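Just one protein chain is left out here, and the rest sit where they should.
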């Protein structure tokens, strides 16, 4: 049901400060994520192998964690290295550990076959580590399957109706603009859309001086499997020739959104909305952060309502319209990759993995 | 499980003022009900055929509704008549529409085969439109199957125990009175019961001058399939010959209760309790309204407790007593009608209906 052999975002690094033992369900597996004292992230099955007590209720000791029920201690690889009151520890005793890596302030986790986990395959988003780009990293929880969020992001026309007074700016956007390109990629899709000579949408108007001057707006969205979305947004003075590459006076944004399934009906949503023009005026990134939350809450209301419709009638037949080309392609790619994964490898034996850790 | 080819109450007209898009689940189907600008009620499947977003989160435009996710617009027959950014609309694209009719301030809906929907078959309750009869129309939500409410209304003996201090007046009512008639009708039942020479029950005493004088009380209840109850109540001076038709000094009430299944374990309950003697003193209908709510809450506590018993043990075997003649007959009629409906017609293909709307 989920694509397993790929990297998902498990947490922002700032969620793990001060040794926090974070309990987070990912792909319906209970996971403990924490930063070891050495600075390396650790991810373990969040259930003590003894009686199932959550290790997140335990205590960090170095890069290890101790279950605070009967005191069993596990190292970063999940191996049990101490049982109070017992001298011999079975060599294979332990909990499953997951490959993890820290990149661009994000903790990435690999839920599939550990032998296939290659940190080099983690998708890069350099803006997250570039001091020229400022933003407020944040997290939202969705009561909806992550693909409903992917759907949402695949058609900008929803800006017109869902976000008229926040991120969109006008209903006209849906009628007068179309994607100039929908590129179907083996790993997702890329969509580009221009809106020429329009009023700046409210979220943008709030952070610029001339709130009346018309703009040419370009959105380039790039969706990657399993559910990672990058959005480049450009606002240039209307008629200044932005479409021909003349970007003088333009303002740009970089936005990343990482959707990680918690369960088949809930999602962890990590995001940041970055700008490169605020200088020392942090009110700009804070204004953008607030505007985006306002807009995301509009999405959330609709998407969670969709989820309830599907909960009540899992067979509800959706009908594709022309604008669904990107999302249809994405779902097809994903299904294909999941099917390959299930054929190409023997199903992952959790027990075996658990035993292997020693 | 439900009788489908019949009219149910979907809403009071006052629930739809100011263009409200009312989301209401009826017979486990999600329905959007609204009053078109033309004044005609409209009922549609409350799920946009595109991505399932609730149309009740959309916008009324004339007698149409626009989904505020991607902007698809549907007319009162459910046909999709606009897709922003797309020129051609498939002729059959649309959502299911339900036959509706406005009668006596009630919006009626037909959940079965639209071809069989005849507004002339809607049961009439003239007191709801007669200016001589005053009352406060109201709605309650029950966490219980509607038949448990039908059961409740079919035996007035419960007045003695559930409503001793509100609608009933004394436990004696259960011991000393019996139905003078239980008529089994093809479409329900009619029960008549007298209680002679007793103190007026609290709800009635509150709205009359002489709160001590004994009364002769007559209740005539009339239950109709699928779950519509009419109650005529008469209080006459004790010994004045009311049973022989001498009604001088009598006070009368007319009460209607419409039970519409929301799901198999929840119910929409519409009601009004009317009197014809208040003149300009609206405190009387408001007092009766408050008393009835007090009494209905007593029923609700018991009936919802029954529902929990059945949730925990769906096979709990109920044992009939003599007083259950009316409810037993009603349930038998209903089962027979449901069975006929399922045999006599090919099962309604929702998909087909959805496609047909264009």
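In order of appearance the chains are A and B, and numbering begins at 1 in each one.
Methods note: a contact is a pair of C-beta atoms (placed from the backbone, for glycine too) under 8 Å apart; a residue touches a chain by one contact, two chains touch by 3 or more.
Note that this is a predicted model, so its numbers are computed, not measured.
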Among A:31, A:93, A:109 or A:284, the residue in touch with the chain that has been omitted: A:93
Candidate in contact with the missing chain, chosen from B:234, B:247 or B:302: B:302
Candidates B:26, B:57, B:122 or B:157 - the one touching the absent chain: B:157
Contacting the left-out chain in the complete assembly, out of A:22, A:57, A:185 or A:338: A:57
Residues of chain B (touch criterion as defined above) contacting the omitted chain: 151, 155, 157-158, 160-162, 171, 174-175, 177-178, 301-302, 305-306, 309-310, 312, 316-323
Interface with the unshown chain - residue positions in chain A: 28, 30, 47, 49-54, 57, 66-72, 83-86, 93, 351
